[in-house]
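Missing here is one protein chain; the remaining ones are kept as they sit in the complex.
Now for chain A:
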Amino acid sequence: MTPIIRSCPVLTFLVFQICLIFFTSTLPCSSGSEDSYTITGRVRIPPSNVIGHTAKFSNVKVILNGGQSVTFLRPDGYFTFHKVPAGTHLMEVSARGYFFSPVRVDVSARHHGKVQATLTETRRSLTELVLEPLKEEQYYEVREPFNILSLVKSPMGLMVGFMVVVVFLMPKLMENIDPEEMKQAQEEMRRQGVPSLSSLLPSAVASR
């Protein structure tokens, strides 16, 4: 081992650095009576253009294990839970206007507080503890704007359309009828006054 290290001072430095990071992160935890660790994560809310929704971090709470401990966000969106024992925990974010999936957080005792996070709703595992809302929540129903197209598309609209077509096309069909027959029918009408089905039928039969 020694020759390698001697030959590669950069590596030693790196190892040293990693050790340092490692120790600084676990030192405050390991000195306690039981194993407890620190979970640090971040909440990121994408900028929203919905009116009334301002992503204010001051109203966001991060809740561990259904209320066991509650923490708030720093201005940069980071949060920290201290003194978390090893085990599998549940983390929830309460932010007005957003729905966050609960996060399953595994704090490993073997790997000195290594944190593994999985979104329980989508079963997506997170490489780093950055929590983003699954969706925005609109607490009020938005009244749908009036739309001509939707009106036409409705079954009744289709029926109306059909009727319009019939009203305009039927007279056209009438034009194709034999003019003599037409004249006969008109005469019949004049004779009878008001045309009625009973009066039309025999004439049709008679013409045949």
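In this text, contacts are C-beta pairs under 8 Å (C-beta built on N, C-alpha and C of every residue); 3 or more make two chains touch, one makes a residue touch a chain; residues count from 1.
Keep in mind that, in the parts below, contacts and distances are computed from a predicted model.
The protein name that UniProt records for the chain not on display, among "S-adenosyl-L-methionine-dependent methyltransferase", "ER membrane protein complex subunit 1", "Sorting nexin-30" or "Probable Ufm1-specific protease 2", is "ER membrane protein complex subunit 1".
One chain of the complex is left out; on chain A, the residues touching it are 28, 31-33, 38, 51-52, 56-58, 61, 63-75, 80, 82-85, 87-90, 92, 94-97, 99, 101-102, 104, 107, 118, 120-121, 137-143, 151, 154-157, 159-160, 163-164, 167, 193-194.
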